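Could you have a look at this structure, given as structure tokens, before my questions?
A single protein chain has been omitted from the complex, and every remaining protein chain is retained in its original position.
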Amino acid sequence: MMIVMKESATDEEIAAVAEKIERAGARAHPSRGARVTVIGAIGDVEQDASVESIGLEGLPGVDRVVPILKPYKLASAQFRHGERTVLEIDGRKVGGEHFALIAGPCTVESREQTMHTARVVRDAGATLLRGGAYKPRTSPYAFQGLGVEGLRLLAEAKAETGLPIVTELMDIRDLDAVLEVADVIQIGARNMQNYPLLTEIGRSGRPALLKRGLSAPLDELLMAAEYILKEGNQGVMLCERGIRTFENDYRRTTLDLMAVPILKELSHLPVIVDPSHAAGRRDLVPALSLAAAAAGADGIIVEVHPNPDEALCDGPQALPTDTFAEYAATVERAAALAGTALSAV
Amino acid sequence: MMIVMKESATDEEIAAVAEKIERAGARAHPSRGARVTVIGAIGDVEQDASVESIGLEGLPGVDRVVPILKPYKLASAQFRHGERTVLEIDGRKVGGEHFALIAGPCTVESREQTMHTARVVRDAGATLLRGGAYKPRTSPYAFQGLGVEGLRLLAEAKAETGLPIVTELMDIRDLDAVLEVADVIQIGARNMQNYPLLTEIGRSGRPALLKRGLSAPLDELLMAAEYILKEGNQGVMLCERGIRTFENDYRRTTLDLMAVPILKELSHLPVIVDPSHAAGRRDLVPALSLAAAAAGADGIIVEVHPNPDEALCDGPQALPTDTFAEYAATVERAAALAGTALSAV
Amino acid sequence: MMIVMKESATDEEIAAVAEKIERAGARAHPSRGARVTVIGAIGDVEQDASVESIGLEGLPGVDRVVPILKPYKLASAQFRHGERTVLEIDGRKVGGEHFALIAGPCTVESREQTMHTARVVRDAGATLLRGGAYKPRTSPYAFQGLGVEGLRLLAEAKAETGLPIVTELMDIRDLDAVLEVADVIQIGARNMQNYPLLTEIGRSGRPALLKRGLSAPLDELLMAAEYILKEGNQGVMLCERGIRTFENDYRRTTLDLMAVPILKELSHLPVIVDPSHAAGRRDLVPALSLAAAAAGADGIIVEVHPNPDEALCDGPQALPTDTFAEYAATVERAAALAGTALSAV
Partner (left out) sequence: MMIVMKESATDEEIAAVAEKIERAGARAHPSRGARVTVIGAIGDVEQDASVESIGLEGLPGVDRVVPILKPYKLASAQFRHGERTVLEIDGRKVGGEHFALIAGPCTVESREQTMHTARVVRDAGATLLRGGAYKPRTSPYAFQGLGVEGLRLLAEAKAETGLPIVTELMDIRDLDAVLEVADVIQIGARNMQNYPLLTEIGRSGRPALLKRGLSAPLDELLMAAEYILKEGNQGVMLCERGIRTFENDYRRTTLDLMAVPILKELSHLPVIVDPSHAAGRRDLVPALSLAAAAAGADGIIVEVHPNPDEALCDGPQALPTDTFAEYAATVERAAALAGTALSAV
């Protein structure tokens, strides 16, 4: 890291910072400019972490501390020397040249709704089936999902269609039940920094789809992934699902498609985009899906419902099943632009 | 709620929306303007919630849906008919005319650090002692707190100084251990929408200090409080601790002091401000503390350390113990401006 | 507009609001719910504007005022009954099925740089040539453009290549000089709400490319367009160029591609995307360009330089001329996905 001193810093203050760096086990390397001195703290990675924790920002004469090394290791592109991770989920590949079309209902509501949707998305070429049994809801009075019964319906849908299942875990105490059904465990945006949950999912070894928090810088998303990876679980997909900005009219959040090429530069992990939750409006979903695929995403996760106007949750953003095949075909063409193809068995 | 139709909406579309509202058990009340029709959905509160869940936004001809009623009930100012909640925590009052000065180390590091800080803040007139045993850290490689040993030290500090304890719960599985020591359970910003955690804290009946998420609109903060309140726990303090904005230089987040008067208008719950985490720099803490108190906050929560430059966590934002008494005295004067006085036994 | 009253509003307060609405020439239409009364102010458009200006938000008992009608008229999709505007700029069409590839140097630096770039982009199929003679710079000490000499070089480039010219006007006093050369006048993001500038460009009748301000909601962008349109100038292109969000690492701003389908729903005006300024990094430009075209943009504006590492301004975001033809070909394929084709003579 680099410590930028104030213009007014005295020689004693510069020496005190240098001494503190060396006490933490790194080397201090000052560069004196015409007006400002910058001190490099040089060491190996572990030392860098120690230096970070010694609170140099508060010392007299210090203007600011500029981190140089990325705070994540296992999630970084360097860790795999530039090679991209390709996950294999029950026979389906995700990442590299394999574009994952993940589709299904926001929430599992009934046997018929789930089976019908599963068949439609399978026939249209979907890679994985998504569906929520446990729903994090802003209001404690809103429908919270079918729970275990929802998991059972997802298992049934998998048995019939062969599609691997992506479903969300909210409560660490439901982990075992979810592990019985989920091929991929979804971590919702609100839980991106729920560290005990991340750690337990890491320990479970099951692939995870980690949604970016609404105000998480990409480095924080990668640090959250690091919590999972460091438990030995390599199966992490990153998911951009919209961020909070000043712009709240006409959409629920702002989809950050720049995150796609940037995450692919920073990390070896696959990058998925969720246009449905980002927009909250189905009419924006096709344009955003094409844009995500053309920008090089490794997949998209979209909501589909046989009758969106009757959905118990997030109906306005669900695509209707009856136009899904056509939608999937255009997404496939956009993915081809970026050199990927829909992944299926 | 009001449903604003598009200018191009047909009579059939208007009728379809109205019918859907009535099927959900509310009355539809259309107002036809020169260009646009607006349909009011009128019913009692529960009906309003039902109407909200029926996904009118996706229907043909609908421009947007404008909620009228606040989505929270128990947290609303109306629920207590304008009377403010005054909590009593082991003899100390918080709220109304009672200003809470909550102070202590970010993290419990050692017996000596904890005891010394506790004595200093008690002598300076602090209301409650804060201290972290479990620390949510962005990096999995950073110091995560002393855990149970930290709780034990807090209990000892309370035994000696008489100060009630505020400490954070991150993992639902640590609830019992925390309940043995905490007079107030802190819920961190990252966990503001960790619904299982909120629900269990609600059930425990122990007062909670609920920190606002970094991108949580005030209505979402109040909805999170509602999760606690609906379990029968009335002891919720709301805590503004800075929000994420485009402005990232020279501070960690942007303290939103407008939240103070607005939350006091929307809700009967006490409003606390955390200038330490908002700023991440101790030199900003005094000015922000005065501002918070002058703006009418019901308390502030600040970090104090005997030797901030040696702190294991967040040292740069900690006030040193040796100037804390002076600091507390100026905060007291600012609180007086807003008509409140430091709360003590 | 709808006026939402507080739960505590008295009958007198409701009557006072209604009376004030009627005095402003509209009809007041109250809907009394179980807890809250909402008053519709119904009238024709001009009355609606009058009602807006009467400050109902401040009246006793008023919770908030919800505008119903869009504040812009000439820019609205309704104004042209859903038909999209297709501009014709010296023989090139922009809008509808005509995708505009607008390319050229950030800043006109020299005769050779300008001519070479102009030839390259013309040969690759560009629609218009962009180039800055007057540059708004954050620092008063930075290179501010060649001014009149830059305009002269642009005229020469047009004479040679036949490409119409897009160039920025910053200072109202330079209008005549710019009108001599510019086929399209660019209004920079910082000047989006420079109303005298908008008005004079409106009066000039010359087509304008209006960049969205870094924190402008889409409605404000359309209101800025309205300033131009109301002077009788119909030639406005809207340009998304990135917005300010909490996310500042690894890019200059956050490109808001949701703006593309939303603006196309709200307005009949063509929508252009500027990936170069949004990113500030050339390596992100190709992915974002494909995404913009796939999302349905009516064009993109990109920066190109024969030797970006030597550019006087914004070199890091410029595409090199020697790969531009390949870039243009992939953009063309992405545009085809959304049903448009590169516009040329």
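By letter and in written order, the chains are A, B and C; residue numbering begins at 1 in each of them.
Rule of thumb we're sticking to: a contact is a pair of C-beta atoms (placed from the backbone, for glycine too) under 8 Å apart; a residue touches a chain by one contact, two chains touch by 3 or more.
Note that this is a predicted model, so its numbers are computed, not measured.
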item: Option from C:Arg27, C:Arg84, C:Arg152 or C:Lys230 whose C-beta touches the chain left out; value: C:Lys230
item: Option from A:Ala15, A:Ile68, A:Ala325 or A:Val345 whose C-beta touches the chain left out; value: A:Ile68
item: Touch with the omitted chain, as defined above, among B:Leu288, B:Cys313 or B:Leu342; value: B:Leu288
item: Full-complex contact with the absent chain, from C:Ala15, C:Ala34, C:Ile172 or C:Val345; value: C:Ile172
item: Residues of chain C (touch criterion as defined above) contacting the omitted chain; value: 20, 49, 53-59, 64, 71-72, 136-143, 170-173, 190-191, 193-196, 199, 213-215, 220, 223, 226-227, 230, 244, 280-282, 308-318
item: Chain not shown, touching residues in chain A; value: 2, 4, 7-8, 29, 31-36, 38, 40, 42-45, 66, 68-69, 78, 82, 215, 244-246, 248
item: Touch residues of chain B, complete complex, unshown partner; value: 215, 217-219, 243-247, 249-251, 254-258, 260-262, 265-266, 278-279, 283-284, 287-288, 290-296, 330, 333-334, 337-338
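Throughout what follows, only the chains that are shown with their structure count from here on.
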item: By mean Cα position, the chain sitting nearest the middle; value: A
item: Copies chain A and chain B - rotation angle from C-alpha fit, nearest 5 degrees; value: 180
item: Chain whose average C-alpha position is farthest from chain B's own; value: C
item: CA centroid of chain A to CA centroid of chain B, Å; value: 26
item: Touching two or more other chains - residue numbers and ranges from chain B; value: 215, 244
